[in-house]
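Sharing a structure here in structure tokens format.
Of the protein chains in this complex, all but one are displayed in their positions.
Labels run A and B following the written order; every chain starts at residue 1.
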Amino acid sequence: MSTHDSDHDDGHSHDAAAAHRHPPRADLGDTLTYYRAMEIGLRELLIDKGVFTADDVRKQVENMDSRSPAQGARVVAKAWVDPEYRKLLLQDGGEACVAAGFDRGPYKLVVVENTPDAHNVVVCTLCSCYPRWLLGLPPDWYKSRAYRSRVVREPRAVLREFGTEIPDHVTVRVHDSTADMRYLVLPQRPPGADGWSEERLAALVSRDAMIGVSVPRVP
Amino acid sequence: MGGLPAGRVEAVEHDYALWEKRVDAMVTLLSTRRLMTVDELRRNIEALGPEAYDRMTYYERWMHAVAQTMIQRGVVSLDEVGRKIAEVERRADVPL
Partner (left out) sequence: MSRSDSVEPRFQPGDRVEVRLAYPPGHVRTPYYIRGKAGIIERLCGVYGNPEELAYARPGLPRQPLYRVRFRQRDVWPDYRGRPVDTVDVEIFQHWLEAAP
């Protein structure tokens, strides 16, 4: 079983181009697992065949590294302060991303809004679909058997495990991202944040709130 | 998988290792070059069956599926992949 420590990859802090040429360092007592060897090998083969370049790989890694929930949080904060933007976001998520200066993204974005009467939570029971261009890579738990099996069937119990209690009078809506849509929860603006700037509001919006397993709170 | 019994959701996450990010990068690069689709990726992962699925980590499953798709599409041959992996493993054994 391979390890996930970024330690042994920090030793390879040179980029993919160099890694293509040098043997992996057999330090830190790490093992070159079969799949890690396959990654190196297939990548080198594809580079040799001209499918892509080492630079392409490096740039794409950097691209994904640059994505984080901060983008999604800014979209949410914008919707909190601007009712017209909020309408656009709910009507056409992709257009709203562009309006906020972000990528439209490769998939259609469906934004589901939390209200005093309804709380939304997102899952991909079939794999791990996630609005990566807005939020970055999903957390392990989102991809886990436990989350994918249970949140669709007992969402309130799972939310409780995340420390989120949904009152009895609030409807819970689960969204299973099974095909070409990707989802973002538009959380409710928390009380105690009146008159705040967009920037300050964005800091309240966590990744977990945009998945729907928690809600923003003023600390 | 929806609805099957499962234990508590452990809110774990890990920082992705560089090799994992490169697997992810390859999927994106190959998709935009129309050399694979996420559908083929998913089918190949599903074809692993439950035991292998549970034994492997997320990106190990992806890596398996990328390699399978490249072979299925004829971008690489099985022989090439096998030889290359062996070469990579041999390089790792060379003392520095």
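As a working rule, a contact is a pair of C-beta atoms (placed from the backbone, for glycine too) under 8 Å apart; a residue touches a chain by one contact, two chains touch by 3 or more.
Here the structure is a predicted model, which is why all the values come from computation and not from measurement.
> Among A:43, A:132 or A:175, which one is in touch with the chain left out?
Residue touching the chain left out of view: A:175.
> Kindly state which of the options A:73, A:111, A:152 or A:184 is in contact with the chain not pictured.
Residue touching the absent chain, from the options given: A:152.
> Of B:39, B:54, B:79 or B:93, which sits in contact with the chain we cannot see?
Only one listed residue reaches the unshown chain, and that is B:39.
> Hey, which subunit B residues sit against the chain that's not shown?
Residues 1-3, 37, 39-40, 42-43, 46, 69, 72-73 of subunit B touch the chain absent from view.
> For subunit A, which residues lie in contact with the unshown chain of the complex?
Touch with the absent chain occurs at residues 108, 110, 125-126, 152-157, 168, 170-181.
Here, only the chains that are shown with their structure count from here on.
> On a C-alpha centroid basis, what's the spacing between subunit A and subunit B, in Å?
19
> Hey, which residues of subunit A end up touching subunit B in the complex?
1-6, 8-9, 12, 16, 23-26, 32-46, 49, 51-52, 56-57, 60-61, 64-65, 123, 125-128, 137, 139-141, 143-153, 158, 161-162, 176
> Would you mind writing out the residues of subunit B in touch with subunit A in their complex?
1-26, 28-30, 33, 35, 42, 45, 54-60, 63-64, 66-67, 70, 75-76, 80-81, 84-85, 87-89, 91-96
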